[in-house]
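To start, the structure under review is shown below, and the notes come after it.
Heads up, one of the protein chains got dropped from this complex, but the rest are sitting where they should.
The block that comes next holds chain A.
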Amino acid sequence: MAIESEILVVGGGLAGLSSALAAARDGADVRLVSYKQSTLRQASGLVDLLGYTPDGEGPLTDPYAAMADLPASHPYQTVGVETVREAMAMFDEVSDYEGGHTDTNALLPTHGGSIKPTARYPRGAAAGLASDDRDTLLVGIEAMTDFDAPHVADHLDAVGVPFGVRGETIRFPGDLRADAKVTRYAKLLDTNGEVAVRGRNVPAREALAQRVNPLVEDAERVGFPAILGDDNPGAIRDALGDQMGVDVFEVPMGPPSLPGLRLEDRLFEALDESGASFETGNPIVDFDGDGHVERVFMEKNGARIPLSADQYVLATGGLVGKGVESDREGVSEPVFDCHVPHSDDRYDWFDTAVFGDHPFAGFGVETDDDLRPLSADGDVEFDNLRAAGSVLGGYDFAAEKSGSGVSIATGYAAGASAAAEVR
């Protein structure tokens, strides 16, 4: 016997979650399995559709309009613009993100001081839009070296943002250790726990507002690195904003990322509400079947747990997520051993310029119109396996700023198609 479901999704990132959500909302019995926690924790929490063309033109104003000109091998061309729209509508329904009111990209300041085009952003980032002309104060925390507020402000100024911007660095109130985790700040603010300020215990939100208040001057909005709570970010922003008389926003940060973590929580909650089953912690390592996946095996410390389904979705990620692996001999997809096109000569895998046009960035499986991976001969590898997200080849998400959008769109398409097969 085996643990059974109608559809089994392998991978718990944006692509896997979108896939499982789409299928479960269509009434299918879905199970999602993920080796480790979602890599959303390492992502900024912004949801990009398409920020630049493959040739580097941009920032693009209307990502949907630009999709028609993408190469035929691009995943957006595989699923079609209409499916991308449907997928984003599903995302808007299950998340509490902003930006869905328009087709055009929003521009957001990053923690490096650049401006990034993105399609959806968390509510916490909304007051920070670069198209907003209100004067801005950025507040850095002394111990958090990856957000140097004065430096970020200078950068934003240099790229010509339409508002005045200053950066100030403070010590976080209370005597936290120098390398306190982002979750430590978040927990303190979530619970509004007391911190010691000049020998007196003060609730953390109040203490933080008091410390920043004298620095506000004429600024109409104040941006913090994204540490403002895990469970109650809205309430924390409101409390700080009320006490300082400004709008408060968060600047998305690098890993580990609270906005990414909040999005992960929200999507898993939506998956639970949809009636799907899921588990994390152990990898799928092997499968039975020839041309048709019969069942897969999950490895738990040497034990092999069989799982079987009618339809499977491969959403294991790309080179970073380990859905695509490489060594000196070649590039492979480790679960089903699907074909990953690449040159035999590994010196052709990269460009010599650091920010050059690297072929490895586009490594991944090729599929037919229904997202089913193709062998080297161009045949469908398994009739009941679809691929979604970064395991797909044919696009460079880092250069295009299309990672989240491709994951959501192809995940949605694979899930809906799998659900149609079992109905």
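Definition applied: contacts are C-beta pairs under 8 Å (C-beta built on N, C-alpha and C of every residue); 3 or more make two chains touch, one makes a residue touch a chain; residues count from 1.
Quick note on the criterion: contacts and distances are computed from a predicted model.
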item: Hidden chain of the complex, named as in its UniProt record, picked from "Dethiobiotin synthesis protein", "FAD-dependent pyridine nucleotide-disulfide oxidoreductase", "ABC-type D-xylose/L-arabinose transporter" or "sn-glycerol-3-phosphate dehydrogenase subunit C"; value: "sn-glycerol-3-phosphate dehydrogenase subunit C"
item: Per the touch definition above, residue among A:D175, A:E217, A:E329 or A:D344 touching the missing chain; value: A:D175
item: Of A:G27, A:P71 or A:P256, the residue in touch with the unshown chain; value: A:P256
item: Touching residues (missing chain, whole complex) on chain A; value: 1-3, 33, 36-37, 39, 41-42, 175-177, 179-184, 187, 191, 231, 255-256, 261, 272, 275, 277-282, 298, 300-303, 305-306, 321-322
